[in-house]
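A quick write-up on the structure given underneath.
Complex shown without one protein chain; remaining protein chains in place.
Showing chain A:
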């Protein structure tokens, strides 16, 4: 036991020194740049190195797969249905034309009309546009994360070693680092905003509040190792406007707020989130709702309008889809935020899934599991495009305006523009939509019937 003593103090000394070194490095390379908003370019270098490694890994897998004569890539999923983009009327006319020898417009209803609906029904059973938006995107190459490994199997020892090394780095080095940073960022936010809250209202308070917010968000960005490329920054949202963006995960907030000073909108939560929210609202006027108030749409609209009309107030950040979508498409925007009448600044966010899939599948993972997954991925890489501001035109209704904004965002981000409601993740189709097809068909038939009875 006595022999252990000198070793003990040696170990303690080593531990102490390494921790000090670690913290100094942390401070110099990560936190200080975050405070001032500069970047050493370490993350970009990291990304380039990773890409080279992934390319090498994929090459080895392809070579290995060829040797074993094993199919590596799944066939293109759209191949099974021979889709024909014709309308209901055209198709039914064609079916009838080939059926009877009589003129086109005489029979009102034919046995064969059922064929069209039957075929359409089968097509949707085989593959439909909506359900596949709610599960994570499948990758074409492997990024050394076992969670994205659908097609690739054991190929070689070297690759497995590399993967093992990756696990070690991610869980033992990156994860503690990120957790430390996140902790620093959040506590600085709470402490900083509370302190700023004590200042008297005025220009100085605003200045301090803005910089405290920005600094803490930047630290959080580094905590996730998020590598963000901002485009068209001259279109950034201004005071008195509303910023709308497509929603993939709660991280979207951090990504946007680290480049601009926004007023957040949301429901007050309990626990840690609640503490953060209460602290933030002391420094600057965010719009938080009690749970009971959220249901009252008029109240929500009223408060938002009130905020927006004051031109000195910050732009509001809203995600009109209402739920997280897997970043391959943009779903229906809820019209509430478009009825207010302020200038809308659309923002498109597109994640690169190669380094880590940011989509939050809230039915599969809880918040904590999700954050852990984010912090053990390689990095979060995304592009943000600030689109030019849009306003509602005189004869346009809110729904139409919402769709216009949505198309602009989808086009810029390279996402599919869908009319479907993101709420379908949890609910069923509204009855009004169901009736559309039936109305179209019955108009066709009854129309003919009426013409006939008239003549």
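What we mean here is this: contacts are C-beta pairs under 8 Å (C-beta built on N, C-alpha and C of every residue); 3 or more make two chains touch, one makes a residue touch a chain; residues count from 1.
Going forward, contacts and distances are computed from a predicted model.
*Asks:* Out of "Aldehyde dehydrogenase", "BHLH domain-containing protein", "Calcineurin B homologous protein 3" or "Glutamine synthetase", what name does the UniProt record list for the absent chain?
*Replies:* So the chain that does not appear here would be "Calcineurin B homologous protein 3", according to UniProt.
*Asks:* Considering the whole complex, which of A:118, A:161 or A:272 touches the chain not shown?
*Replies:* The one listed residue touching the chain not shown is A:118.
*Asks:* Footprint of the hidden chain on chain A, which residues?
*Replies:* 70, 74-75, 77, 79-80, 82, 94-101, 107-122, 124-131, 153, 420, 424, 428-429, 433-439, 441-443, 445-446, 449
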